[in-house]
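A single protein chain has been omitted; all remaining protein chains appear in their positions.
On to chain A.
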Amino acid sequence: MVRPAPAPVPGSMSDLSGRPRHDGPPPATEEEVRAILSGVPDPEIPVISVTDLGIVRDVALRDGTCRVAITPTYSGCPATSVISFAIEAALRDAGLEPVIETRIDPPWTTDWLTETGRAKLLAYGIAPPSPAGGPEACPQCGASDLTRISNHGSTPCKAQWRCDACQEPFNYFKCH
């Protein structure tokens, strides 16, 4: 018996159908390109976009060719190549010829996460980075009685913490 393939999780790496589609003429300004990029999700934390993450460092549009400079979050993060691919696909869909450049200098920092990105992380249950070096409050119940379980988590950018009030574990997006 052939089982039907499981439905892709919306916005995840396996979901190519939900990719933002662009109708109409190709974008004419860098702002319009950035608007398209703001619809490209981070493959590992799909609630935030690549622009929320602050990894889009530069956009230059010339004669139908669009150069986008992105910076990796962690140097070994496997999402980086998927992100390049997703950005390329979104720009092609919009009628542009994409050229993706990886830029490591200056190195990515969580200071480049946008306010929107931080709010989306929190709403998703991931505590946003804090200069104190740990989460400010439990994303579930808001308590501040917290214990670190491990500085490493399911992706390089996250740590595992536990709330001692509601006893729930949660992810913290590490300051970097």
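Assume a residue touches a chain if its C-beta (ideal position, glycine included) is under 8 Å from a C-beta of that chain, and two chains touch if they have at least 3 such contacts; residues count from 1.
Everything below uses one rule, namely that contacts and distances are computed from a predicted model.
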Undisplayed chain, where the name is taken from the UniProt record, one of "Electron transfer flavoprotein subunit beta", "ABC3 transporter permease C-terminal domain-containing protein", "1,2-phenylacetyl-CoA monooxygenase, subunit C" or "Iron complex outermembrane recepter protein": "1,2-phenylacetyl-CoA monooxygenase, subunit C"
By the contact definition given up top, give the residues of chain A that touch the hidden chain. 72, 74-78, 104-108, 149-154, 156, 160, 174, 176
